[in-house]
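Apart from one protein chain that is not included, each protein chain of the complex appears where it belongs.
As written, the chains take the letters A, B and C, and residue 1 is the first residue of each chain.
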Amino acid sequence: MTKYILKRIGMAILTLIVILFLLFILLKLMPGSPFNDEKLSVDARAALYAKYGLDQPIYVQFFKYLINVIQGDFGVSYNISKNTAITVLIGNRLWTSIRIGFQAVTFGAIVGFLLGTVAAIKHNTIWDSLCTLISVIGVSIPSYVFAMFLIYYVAFKGGVFPLSYSESDPFGSSILPTLSLSMFTIASIARFTRSEMLEILDSDYMLLAESKGMYGAKLIFRHAIRNTLIPVITVLAPLIVGLMTGSLVVEKLFSIPGIGSLLVTAIQSNDYNVVIALSFIYSLMYIVIMLVVDILYGVIDPRIRVAKEA
Amino acid sequence: MEKDKVLSIKNLSITFTTNSGDVNAIRGVDFDLYRGETLAIVGESGSGKSVTTKAAIGILASNGRINSGEVIYSFKNADGTERPINLLNFSKREMRKTINGKRIAMIFQDPMTSLDPTMKIGTQIMESMLCYPNKLKARYNDLITSENVDYKFAKKQNKQDYESKKDLIKESYKKDISEAKKKNQGVSDIKNDYKNKLKEIKTAFDNQNKNLDMNFKKSKSSIKEDCEKYRLSLLKKRDDKIAKATDEMKDNNDEEFIAQKNKEIESAKRDYISQTKVTKEYAKSRALELLKLVGITDAEKRINNYPHQLSGGMRQRVVIAIALACSPDILICDEPTTALDVTIQAKILDLIKKLQKKLGISIIFITHNLGVVAKVADYVCVMYAGKIIEKGLIDEIFYEPAHPYTWGLLSSMPDLNTNDKRLYTIPGSAPNLLHKPQGDPFTPRNKYALKIDTVVEAPMFKISETHYASTWLLDPRAPKVEMPKELKDRIEKMKGDFKNAKK
Amino acid sequence: MKKKKDIKSATSELTYKNYTPKAGDFDFLKNNETEVDKNYSSQNYWKDTLTRFFKNKMAVIALVVILIIVLLAIFGPMMNSYAYDEVNSSEANFAPRIPGLEWLPMFDGSEDVFGNKYELTGKLDVYYWFGSDHLGRDIWTRTWQGTRISLIISLFAVAIDMVIGMSYGLISGFFGGKVDSIMSRFEEIINSIPTLVIVTLLMMVLKPGLGTIIVALMITGWIGMSRISRAQMFKLKEQEFVLVSRTLGAGNMRLIFKDILPNIIGQLITNTMFSIPNAIFTEAFLSFVGLGIPAPEASLGSLISDAYSKSFLTHPYQILPPLIVLGLLMLSFNILADGLRDALDPRLKQV
Partner (left out) sequence: MLKNETAPLLEVQNLKEFFKINHNDKVKAVHGVSFKIYPGETYGLVGESGSGKSTIGRSIIRLYDITSGNVYFDGIRISAGTRWNEKEIKFTKIRTNKKVKELTSEMNKEIKEVKTEHANDKELSNKYIEEIKAKYKPQIEEAKKYCKEVVDREKGNIRSAKYDNKHFEEAYTKKLVTEIDEKYKPIFAEAKTEAKQKKAKEAYSKEVEKAKKTKLMPQMQMIFQDPMASLNPRKKVEDIVAEGLDIHHMYSSLTERRDIVLKWLKKVGLSVEQANRYPHQFSGGQRQRVGITRALVMNPKLIIADECISALDVSIQAQVVNLMKDIQEETGVAYLFIAHDLSMVKYISDRIGVLHLGYLVETGTTEEIFNNPIHPYTKSLLSAIPTPNPEVEKTKVPLFYDYATSNIDYRKGSEHLISGTHYVLGTDEEIKKWQKK
């Protein structure tokens, strides 16, 4: 088990370095240089190049970049706010994004799991059809469409929640973004839970449990839910990634000061350095989540955790 | 000596709804299971042998429907009274609470899939004991269940009676009205009469219902009282013991004596707890005991194992332990050794036989292997296409079979002690019950088929008190047919083997 | 109640109780009078699948909706005289108005705040079926023009799935061993960079446009498909019927294409159906962020983005057509895929 975890961590670090290298190459390929301000003289530009180490061979640059990144230094922003360290720029935004993302995942996973469970238990009834309908709609409609819908009808027309995020009420104003973000998670988890649960409800051990007198909630809780949770955990990782994508637009729509909206701003104002840094942070989060889920899977499933005896 | 019937299935018929149409999987099955005996149901795949028992204990797949029949179980109440009761009148909830596991338990075919992979085997064994930890409540449930089932059944019956009476009146009314119209007579009298009649039966129905309700309430409260009395008696026993011990302690200063009395008090308290509650400690010790009983060595260690850590034979032993956890009367074994190796099969069969001797439970053994039947059964039912085609005592089925299908089955089973170069076989394969067979479904494969077989199925002909077979060959009008010579020789030889073995 | 009676009447057939044997009934049957091992005809797999699919009403409706949208995407822009990039600033922000449907409050050309601009400007013979945008462009034409882009992208998504994803997965799964571990590593690395990041970076390096979106899809779109085909391949290549072909001396190509592929193609098609809405969504998302198709070209994403940033709260009708088409398209493809999956694998729906 320990060996397995170490191996996974090793793989993750390797992948991260590869990603960073790719990002770095892309950065170099970006059209124009960051200092193409026409007012700059040739000398001044050269001085800037030297300052940022842009005149050295590419592998040296990469190595420097790598060391900097490990120390948490992504360089400075060129366009959004000149010469501000990216770390500062990202700063609090990262935590806002993570908090809203976490809210959405937790809410989505719980609601989705409940929906899927109900659908499976009440198989072939109106409940089942309802859950299926909700999940199909949730999977099909992009989160920003939900966001718009919520903004227009709930916030604008209904006036229930604020139209945009505000620092003064970080929770209340994050309810609508959380809802619109979690729609996709709810739908996917519900779908997956339903099919897994159906399979488990049909299994031999459920039949044995019934034949030994278990019924109702006890039966479902002790045997079905536990066994369904294991595979459901595996689909959480890709879902969290989907959430990141969604968060980009949703943060923009609700003007949340998070890294998603920062990324959009950076893209729109061609601030490559920020884009690269954020891309790396996204990759890092993704890989860490995958790693955690992988390890979690091993911990939860006794078939992996407890080795077979000879 | 009159034998004691534990379970008897009467005219059970089950249909499955599938994508491609309705399948009449069970078409009228009858059999009786006696206390302490083993009944074997033999049949090929699709003959409906395990569906029958699954229906009997209420775990039929959701697309199955019971059309008719009764499953009469001799229900032993907590207070020692015993009465036959139809299990098909039980709701799912009542089944689980009072029957499954506690009175009838089941072992399934594949030990690899019938254990929950994420739960320790000890927990799985203890589960059914700890599911209803309050013994007093369980006792009440037990007592009330049979009442409840009766009550509900009576109500249903009453309603059906009422409906049918109503239908009758309606029909006669219609007739009267039309006749009256023909004769141009006034219809108001008839209408009034009709209304009165309806009212009459309605009040009768309501009264009956009220009666039933009242009776049920009465018996409910009396059972409640009984239970309370029982609890109080237990409590009193405990308190008496404690009081007596404390009394005795008062006048004595001997430390040893006091310690002994304290112990008595403790044990009285413990007794009370064990009589009213299933404790975790008890469940665990029982689980250990069961694991030892089914022949698992180092049970203390094994109890914390997960299923994937055990071999197939071990897992089947665990499944047996689970089935025995609440000391059932009846154990249903659904092909428990089919998925196992021959040598392990021999061990498991041995174990089941030993357990039966020790615990005196009745067993329904479902299998397709006649050799296994020969080893374990007292009474045998041979099933084909959803029907029992021959049933009898084990010796009758193996030494004096009467149905051509049984002949075929027996002779297609290879025998280690003969040297035939060819096996006798039944041609063709079992029918697809999706397509309703005309007449006897075995006809196309039957070498001895009569013309009448293509028209109607044969009734159960009685051969002896215990031996029945459903084949027209036994009809007095049919030509006399002997079993195939190869089989006859073989049976003679087997009898000889037996005598040799005895010597 | 009635149903039960029907069953009973159906089962009231001949039994030994109501049948009196005739003479000759107790004669032996001759061999040729019965048929041993009757085989009942049933349809072949694909026909069966089709029947099951057409039983699923939702899926059929979804299919019809998709067909209608496709037709509109082809012919919609030709149905009126406006061109998709025709700017007419004097007729900006006109509400929807359809000839003959003016009695409907939705399509009478009036708005809550601004009143009926057609009447206000006196252009009573002008009709914008879905209204016009802030530059006075016809939303009907632009919506179907945008739908075209989305559909083209979905076509490419299918092609990428089929060509890259499927062959990658099949090869990796079939050969197994070292080939598989190298190919899986590569896939893992690609997969551990979020799609979002890849697409964004690509769009920044290359010029935004349809071609770039397709390239971006090509880099990441195949992974899901390759995983599924690899898993299916792993499952099937150890199946006995494949082993049989192997022992008969079949070559690799024959094994893959003649033995294995026909057995998994159903699942693969289903998965392709699921990847279409993904591709459409990716485009819409990119356009929304501002990396999509450059103006004056339209795509569903850019239409939504435009309408949102320019007039969402003032002229909400402008955002509705692309939004509804996008939603319908995504929903229909998802339902269609669901229906296909259920038809191909009836186990999931149960008997």
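Following the convention adopted for this analysis, a contact is a pair of C-beta atoms (placed from the backbone, for glycine too) under 8 Å apart; a residue touches a chain by one contact, two chains touch by 3 or more.
Here the structure is a predicted model, which means the values were calculated and not measured.
Undergrad: Name every displayed chain that the left-out chain is in contact with.
TA: Contacts of the unshown chain, counting the full complex: B, C.
Undergrad: Touching the hidden chain in the complete assembly: which of B:K137, B:K347 or B:K436 does that?
TA: Going through B:K137, B:K347 or B:K436 one by one, B:K347 is the residue touching the chain not shown.
Undergrad: Which candidate, B:K375, B:K451 or B:H467, sits in contact with the chain we can't see?
TA: B:K375
Undergrad: On chain C, where is the contact patch with the chain that was removed from view?
TA: Those residues of chain C that touch the unshown chain are 37, 39-42, 44-45, 239-241, 243-251, 254, 259, 262-263.
Undergrad: Give me the chain B residues in contact with the hidden chain, please.
TA: Listed in rising order, the touching residues are 44-45, 312, 341-347, 349-350, 368-375, 377, 394-395, 398, 408-410, 412-417, 420-427, 429-430, 432, 494-495, 497-498, 501.
One rule holds in what follows: only the chains that are shown with their structure count from here on.
Undergrad: With chains as vertices joined when they touch, what's the shape: line, ring, star, complete or other?
TA: Graph shape, chains as nodes and touching pairs as edges: complete.
Undergrad: Of all the chains, which has the CA centre nearest the overall CA centre?
TA: C
Undergrad: Could you work out how far the Cα centre of chain A sits from that of chain B, in whole Å?
TA: It comes to 53 Å between the two C-alpha centres.
Undergrad: I need the residues of chain A touching at least two other chains; which ones are they?
TA: Residues 123 of chain A each touch two or more of the other chains.
Undergrad: Please set out, as single numbers or ranges, the residues of chain B touching at least two other chains.
TA: Expected reply: no residues.
Undergrad: Sort out for me which residues of chain C touch chain A in the complex.
TA: So the residues of chain C in touch with chain A come to 188-189, 192-197, 200-201, 203-205, 277, 281, 284-285, 288-291, 304, 308, 312-313, 316, 319, 323, 326-327, 330-331, 333-335, 338, 348, 350.
Undergrad: Could you please specify the touching residues of chain B with respect to chain A in the complex?
TA: Going through chain B, the ones touching chain A are 57, 59, 62, 92-93, 96-97, 99-102, 105-106, 108, 110, 113-119, 127-128, 131-132, 305-306, 308-309, 319, 322-323, 325-326.
Undergrad: So in the complex, the part of chain A that touches chain B is made up of which residues?
TA: Contact set of chain A toward chain B: 123, 203-205, 207-216, 218, 222-223, 226-227, 230, 301-303, 306, 308-309.
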